[in-house]
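Just one protein chain is left out here, and the rest sit where they should.
Chain lettering (A, B and C) follows the sequence in which the chains are written, and residue indices restart at 1 in each chain.
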Amino acid sequence: MLLERMESGGLAHYSYMVGSGTEAVVVDPRRDCEEYLSLARKRGVRITAVLETHRNEDYVIGSRELSARAGCPIWHADRQLDYGYGEPAEDGQSWKTGPLRIEAMLTPGHTPGSMSYLLYDPQSNPWICFTGDALFAGDVGRTDLLGMNRAREMAGMLYDSIYGKILSLGDGVILCPAHGSGSVCGSEISQRLWTTVGLERKHNPKLRHEDREAFVEDVAVELERPPYFTLMEKLNSQGPPVLGAPPEPVAMSASDFKEIAERATVLDTRTELAFSSAHLPGAQFIQTERVPAFAGWFVPHDRPIVLVTDDDPAEVVRLLFRMGYDDIPGFLAGGMLSWHTSGQDSASIPTMTVQDLCGRLDAGEELLILDVRSGAELEATGRIPGSQHVHLTTLPRRLDEIPRDSSLVIFCGSGLRSMIAASYLAGNGYHDIHVVLGGLSGWSSISCPLSNG
Amino acid sequence: MLLERMESGGLAHYSYMVGSGTEAVVVDPRRDCEEYLSLARKRGVRITAVLETHRNEDYVIGSRELSARAGCPIWHADRQLDYGYGEPAEDGQSWKTGPLRIEAMLTPGHTPGSMSYLLYDPQSNPWICFTGDALFAGDVGRTDLLGMNRAREMAGMLYDSIYGKILSLGDGVILCPAHGSGSVCGSEISQRLWTTVGLERKHNPKLRHEDREAFVEDVAVELERPPYFTLMEKLNSQGPPVLGAPPEPVAMSASDFKEIAERATVLDTRTELAFSSAHLPGAQFIQTERVPAFAGWFVPHDRPIVLVTDDDPAEVVRLLFRMGYDDIPGFLAGGMLSWHTSGQDSASIPTMTVQDLCGRLDAGEELLILDVRSGAELEATGRIPGSQHVHLTTLPRRLDEIPRDSSLVIFCGSGLRSMIAASYLAGNGYHDIHVVLGGLSGWSSISCPLSNG
Amino acid sequence: MLLERMESGGLAHYSYMVGSGTEAVVVDPRRDCEEYLSLARKRGVRITAVLETHRNEDYVIGSRELSARAGCPIWHADRQLDYGYGEPAEDGQSWKTGPLRIEAMLTPGHTPGSMSYLLYDPQSNPWICFTGDALFAGDVGRTDLLGMNRAREMAGMLYDSIYGKILSLGDGVILCPAHGSGSVCGSEISQRLWTTVGLERKHNPKLRHEDREAFVEDVAVELERPPYFTLMEKLNSQGPPVLGAPPEPVAMSASDFKEIAERATVLDTRTELAFSSAHLPGAQFIQTERVPAFAGWFVPHDRPIVLVTDDDPAEVVRLLFRMGYDDIPGFLAGGMLSWHTSGQDSASIPTMTVQDLCGRLDAGEELLILDVRSGAELEATGRIPGSQHVHLTTLPRRLDEIPRDSSLVIFCGSGLRSMIAASYLAGNGYHDIHVVLGGLSGWSSISCPLSNG
Partner (left out) sequence: MLLERMESGGLAHYSYMVGSGTEAVVVDPRRDCEEYLSLARKRGVRITAVLETHRNEDYVIGSRELSARAGCPIWHADRQLDYGYGEPAEDGQSWKTGPLRIEAMLTPGHTPGSMSYLLYDPQSNPWICFTGDALFAGDVGRTDLLGMNRAREMAGMLYDSIYGKILSLGDGVILCPAHGSGSVCGSEISQRLWTTVGLERKHNPKLRHEDREAFVEDVAVELERPPYFTLMEKLNSQGPPVLGAPPEPVAMSASDFKEIAERATVLDTRTELAFSSAHLPGAQFIQTERVPAFAGWFVPHDRPIVLVTDDDPAEVVRLLFRMGYDDIPGFLAGGMLSWHTSGQDSASIPTMTVQDLCGRLDAGEELLILDVRSGAELEATGRIPGSQHVHLTTLPRRLDEIPRDSSLVIFCGSGLRSMIAASYLAGNGYHDIHVVLGGLSGWSSISCPLSNG
């Protein structure tokens, strides 16, 4: 028996490989699909089908890559949307994977044709339900992706799918959703790594409502929508290009890198501290593990990307490839050390500790604190009195609210998002930017003052 | 959040590592504990405690090895038994592992003081129950280990533990037992890799009974008890020796190997086909992945073991080390090829396909077919008319039932256990032994005759 | 500084990656080129050129695969031959790889335009010479590949290349040839893993001659020429197809495998003992590590290949891919065990030990011993009196010399080549075949009689 969850970090995306005997299926594969093929080889199974739960919007689905390499069909959901590949799965359709049965169960709401897939155990009892973006641990799928004018309609469908179908599978059935905590596809997904119908029925705050109307009211809300969603939706409908493997960036000397950097996005994925100390002027900072979560907001899809990284460049490339970035010609060989030893100039963004900040405020210093956390975070924890709030993801369209002649002190939960914001601002001509290390977590630990969010 | 199940193949033993923040605990570790330490390092957690669910009998517990290397305390269960290390866990005692809470819950029945451990989720709801050998997927723990005279008493305690405590956690709670399908600790464990209270309540055949009495009747039965259990129980009570790492066998030339083989058990872990063709006279065959399941029956603990293997000898050694075999001085360098090129003599055990066997029986040939499957298997599938039944694990004590002057044809489910039996018989002076490749599975596929089991 | 030798086992082929600073070149890459790319990434170098020493005949050169993935030019040698890709290297042409210089040095003889490449050390002294197939440790390149009518001409050119150019580099210069011991490109290559001009000048038996004429006489001889050389030469001249990655065989159930086996070559790469005991009727045996050495003789290029293996199928595929086998649709999932448990029939080839054989000969039994070693081996060691000699590689064209109605006993150096021969014979309708385990090595160890070769 084979049941593996593969997590795509940063996106908090889960794909699953399920098999028995000599056969297996993959649910919602990612685009760099070597891992599925290698596990299949090791376990002696043939991948007989790719199953999609829905047309995804937060990453490029790997169905076509995997189909091409494994020689298997794709069963997509969402026949209402305009798919360019594979066959639509039907409600009730079932597949055998070795001796096990897996059955499609229409659970619309997140998208009009979202499918869940129910896996029966070796004794043919309902066992595991792959719920896609219909039901998560502690949250439900968002309903605003077709536009807010259809959100209540979609939320109603989602109510019917969850209450009418998923919950009725029985409390003991295990749930395997497409996302875990940290995904943009559900803002409040819990950290429960494994969950069940029973746990969600009792503890999921979105399922506390007594009737459909209350559920719709709670759920039909507008959430953040990263600008790259539109491209992902288009690629996932038409079928993304099949490359066979992620791009292969080459090592570049400092002088070659400097030249290409002029017409490319320089993405710097080192730690926030290393970036702070020295980086290429204009570089966008996103630490490697945050690339899947933030590249879509700050890195355009229509320019080449070149990398400054202390990690394996191939790992960063895999993360970008999952998000549809296919043009990544190179990385800086030898990292910033080689940049400096070849006499290139660099920029820095100074940091301050929470103690520094607290001391300066106590001393009555005038500082423009820019808090880039989300509204929900501010509500939950309060804010530093006098700070200005611009959520990180809204920064690109709210630049004009941020004064260019002040000394800016960027603040977030830990310092990581602050550095993303700071690098974006620096790339847009801002000067005199500081980043607070430790952010709200650090601030709270030393009992400095907070006002209500 | 860290929640990992580590499976010890062959034993179908599961240990678990659970953590959050910078801390983690390990439940029922195995003796080669590098994997826990390496995961701890990678995830930046400190192992703060080892928790034992009960005094194990089928392998050597790794608590003391891990405690020594991680510098953490051991909490064992079963204060009634005479433990030589660690502190007994108390019913209701709880630990924090980072922000998560884990709580001991007394669930006797398999042993007098078996503990389960209940893990609460990040919202402090009951989430996962580590049930040890109390409740498995599709089975319950055996109750005969203290002797059949106490089995009904133990079965009653187990009823109370399961019905009174575990089932009352609610259907949605996930169960993480100490064993999966294939363990000697429960003969009918299901292949459901993950399960829940609800799935067991509905589908576990041992939980179908209406009252305590019927449960006791069903469960208080005597199961197989490998001879090495006694040693494991003693080691696990006293605390096994701490070696720091598995033994390091050295590569031996054919002539050195020949010499040491005279005073050691030669364990041959190649495929059944390779063994069939040529092996050291007297060698005991058990293919690598079956070593944990069968070594305890056929390999004595009081002699050195030397290996003939096509796998990494270190892997075989790890498996043996888990079972308390600590004296493994060497392996045959270059394998059987070097044995033969140095002019050593070898033995073989001929095989036949199911077609061969069927043809010979059709032709009226007189063959003594020795079926080494379990009684339950025979009942379920029937048997070849005229065959003699001696379950593999009873072979050592029933040798006198097997005639020494007949041509023996050994039969099992697939051919693997037959070869274990054949090598044991050959080592005990039997000649003219044949093994049927494919066994019952093959036999059934070609519609040859079976009589009722 | 980067200087790595990558050995392609079985072919005893060496490729080299040499670099400094942020640049590197690869000499004679193999076709599965992930290893070069991955090392380049790890060391932060860009592959700036592929250098070929000559048009190879024993494997498919990886120049085009690597060029496509690394985006670098190819410099081939042998402009006299009809190349379909890259640019011809010129005698004296030089490249910088970082601060190091590498220089082409025309050394014809093995092929008309063979190039050696001389690498200068960081102090600009001649340091390492990549000699391709011109000069090996203990041997020189063969001169018969353009036909025996040109062999003396080529041998003369080779004399001039070695004595006039390579030896004059000075005794201290290190030699890095394209092959090591075991290659078909030089029958007597020594096991010296690293060598120098001085060691070859003193100890290479081919360089003991006093004049050009004696050298030509010694060297202009016809050697074995596997049938697949012709295809390799064609592919390496035209430029082999660029696939991006080795083929991906899928796991096949026994019944699917049986079906495809009818129109494919079944290649069985398990141990000779496992094969002996049971295999698919008609399967060709070549153990994994011998695949590069023997597939070219026994596996046709114009049929699909399906695999029976106990190793990672991807590893076997890589070996075949290096030899130009691109159509490898699948492997038997679960190996022979699943073959037998699904009720399929199998064949076997009995073995005997050298003791058995010696005993039977002593007893005056009439046996047709077929010795498949090379003529050189027979000369060196003698032969079993009365045995028939047919070298393994000549078997396909000398089948009519081998009687079909005798009991055949196949004999070689160790038993491995005997099993290759036996499987070939069995596939061609021979019955009653036996293989001697241990071969000549074993035979010599037990002092059984040998007559002069």
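FYI, a residue touches a chain if its C-beta (ideal position, glycine included) is under 8 Å from a C-beta of that chain, and two chains touch if they have at least 3 such contacts.
What you see is a predicted model, and the numbers here were worked out from it, not measured in a lab.
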**OP:** Specify the residue from the set A:M148, A:A380 or A:I446 that touches the hidden chain.
**Re:** A:I446
Subject >> Given C:R43, C:R192 or C:K258, the one touching the chain that is not displayed >> reply: C:R192
Subject >> Selected from B:L3, B:A40, B:I61 or B:L416 as touching the chain missing from the view >> reply: B:A40
Original post:
Thinking of the whole complex, not just what is shown, which of A:E259, A:D345 or A:E401 touches the missing chain?
Top reply: A:D345
Subject >> Chain not shown, touching residues in chain C >> reply: 1, 3, 121-123, 125, 127-128, 138, 170-174, 181, 190-203
Subject >> chain A residues touching the omitted chain (full complex) >> reply: 270-274, 276-278, 310, 335-337, 340-346, 348, 351, 353-355, 413-416, 437-439, 441-446
**OP:** Considering the whole complex rather than only what is displayed, give the residues of chain B touching the chain that is not shown.
**Re:** 21-23, 37-38, 40-42, 44-47, 69-71, 244-245, 248, 250-253, 312-314, 333-335, 338
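Methods note: only the chains that are shown with their structure count from here on.
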Original post:
What are the chains that chain B and chain C both touch?
Top reply: A
**OP:** Indicate the whole-number Å distance between the mean C-alpha point of chain A and the mean C-alpha point of chain C.
**Re:** 48
**OP:** Express in whole angstrom the distance between the two chain centres, defined as the mean CA positions of chain A and chain B.
**Re:** 41
**OP:** Send over the residues of chain C in touch with two or more other chains.
**Re:** 335
